[in-house]
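The structure under discussion appears below in the form of structure tokens.
In this view, the complex is presented without one of its protein chains, the others remaining in place.
The letters A and B name the chains in turn, as written, and every chain counts its residues from 1.
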Amino acid sequence: MDVGIVSYGAYVPRWRITPVEIGRVWGTDGEAISRGLNVKSKSVPSPDEDVITMSVEAARNLMKRCKVDPKDIGAIYVGSESHPYAVKPTATIVAEAIEAAPDLTAADYEFACKAGTAAIQTCMGLVASNMMKYGMAIGTDTSQGAPGDALEYSASAGGAAFLIGASDIAARIDETYSFTTDTPDFWRREGEMYPRHGGRFTGEPAYFKHVLTCGKNLMEIAGTSPEDYDYVVFHQPNGKFPLRAAKMLGFGKEQTTTGLLSPMIGNTYSAAVLLGLASILDISKPGDRILAVAYGSGAGSDAFDITVTEHITELRKDPFLLVSNMISGGKFLDYATYAKFRGKITLAEGSK
Amino acid sequence: MRDVAIIGIGETEFGELWNKSFREIGIEAGFKAIEDAGITSQQIDALYIGNMSAGKFIEQEHVAPLVADYSGLADMHLPAVRVEAAGASGGVALATGYMAVASGMYNIVIVGGAEKMTDVGDKQALQILSATADQEWESVFGATFPSLYAMMARRHMHVYGTTRENLAAVAVKNHRNGSLNPHAQYRREISMEMVLNAPPVATPLGMFDCAPLSDGGAAVVLCPMDRAKKFTDTPIQILGSGIATDTLALHNRRDICTMDATVIAGKRALHQAKRTPKDVKVAEVHDNFTIAEIMAVEDLRFFEKGKGGAATEEGLTALNGEVSVNTSGGLKARGQPVGATGVAQAIEIVRQLRGEADKRQVDDATTGLIHNVGGTGATAVVHILERGD
Partner (left out) sequence: MAIPRFWRETPSRYNLFASKCGNCGEVHFPPRSVCPSCHRKSIGRMKSIKLCGSGNILSYSVVHDAPEDFEMQKPYIIAIIEMKDGVRLTAPIIDCDECDIDIGLEVEASFRKLGQEGKAGVIHYGYKFRPLNTTPPEK
């Protein structure tokens, strides 16, 4: 049975800040950091936005694209490392907000930046086994780096939702493969506000080992090689890592550009590879083939071999739903306003 | 129905009364009114107290027996009733006391109003005032009380061409009147520039467009007209009393630039009094925000709809203008202890009609009007007063 993407929706908040502006505050060369990371600006959520609101926006954008009855959605899984509640699911609120409740299952996922793709794999299994007609997988994050930390220059916000089903598929998922090890490159302990990381340890033994192995193994399973793909998208903690990974796997620039959003919006964590995939689906033609490889610290990678079908054009009637529309026209913040928006300014408790 | 007169008035000072508790404020106003009326406590038949939110301001409900008790009247076991209608609590208490006497049920009735607002901080006070709007469908979304009036102002400017200066003229005039009133919280004149340049509260309204937070109490003594002369040479008769209500939320109103409740309450009161808006020489209207006074002078039909702002700036509502509006300084300058306001308005009109308003005395003050509003206009109450001698 063919299983694939029936619809998709993206959400990127309106606000931006540049590494140059962040560097100005911490006395570091923001310009050099911006070049080093290949991140010109990153997205910032409003004070009244969180993983729940952005997941709802992405899910609603997904529903606007298709004619699926929300009551036919059998599962909603939301992957994030910045769920507003430690206990109390994001997914139930999404289910209620798109009127999919109450006859469905729902849960929140966490696997650093690949919880959203893990959700896609779960939905694929549920649909393929005929347990349900559709499953919705969402990856959203509003993750942040500690003030002054290297992560602060790239950690951003965004969300993307994918509806997985077996009929009217707009992009068929031909194969999926995951590669998982115990690698402590990045983590956040319960109750801590900001994550911690292993510095340069996050590179070779973590991101590159998993992404490259996973991508390579998937192509082996699928019997494909880099030239079979029109587009490739990798997890993008910055604008450099995915380009290097692509090159190492044998992909060229024209295959990577469309899905590479981190130079404009930074690292959207759980949403990163999904927003990149959405941006590819926004312009791809029927028959186009896509390789997507997610990465989650801790660590693991999920890879997908995807073929676009003729149904894709039906999903693109509203130009306002395009990722490019959400990325353009961002409003730039100074660091003080950014700090206020991100709750880095502490207000007096009960200042009445 | 019997004719009813006001035979005594009394009030505390209005302002930040740090040394006075709610109960002290209530008692002080009551005793002054009783003294002014020349009655004894034993003659009182009933007590009505206008109070908006003692529960939130001082965490005390059940304030009517509290005031009766601390006035030393507990052993009389008086009927003592709290009346709540947000900002119109005092006015509605007056209407309730009026009905009690007019019906023949009671002879001597005290109508008081009191609020103690400064025992909480400014932010909390703002939140409490916002609770008089629709908590579930306005306040929850961040609509503050000033912002709701600001939206009326913005729309009024858009539809009728009312200007920012028109709004400011209300504050300037009321502060000028307040400067002549020894009972006012603010006895200082302000300039148009000061109003226009004040920090924004909720645009287009700034700090001087808003009435202050105040502590204070006010009380009047009512009795049947035919007995009033026994107590005073200058009884003031309540000729008309009208209450009207409207939707709780501002957005559900027919027109957010008109308070239909004011229009209807005004018509009811004037109809009962057999008077027209033209007969009114002096009026205390509800100016919790500058736009509120502009809408009030239109909705009470002193001026055509949309002309209230210009009329104010032209001085038509100034002392001894076409109609003298808010000679006390209004809520803006006299102060706004919410529950006391409606009663304090009555006191000012009584003073004007008695000819006791001194420097702010309106010439030929024959007919007076009191207009008191609750929330953003969900309640309005209007009374018409004239000398009864």
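Everything that follows uses one rule, which is that a residue touches a chain if its C-beta (ideal position, glycine included) is under 8 Å from a C-beta of that chain, and two chains touch if they have at least 3 such contacts.
Keep in mind that what you see is a predicted model, and the values were worked out from it rather than measured.
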Residue among B:Pro200, B:Gly315 or B:Gly355 that touches the chain left out of view: B:Pro200
Identified contact with the non-displayed chain, of B:Met1, B:Ala74 or B:Val140: B:Val140
Touch residues of chain A, complete complex, unshown partner: 14, 46-50, 52-53, 56-57, 60, 84-85, 93, 96-97, 99, 319-320, 322, 324-325, 328-329, 331, 340, 343, 347, 349-352
Where the unshown chain meets chain B, residue by residue: 123-124, 126-127, 130, 134, 136-138, 140-144, 146-148, 150-152, 154-155, 158, 199-205, 249-252, 256
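One rule holds in what follows: only the chains that are shown with their structure count from here on.
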Chain A and chain B, separation of their C-alpha mean positions in angstrom: 58
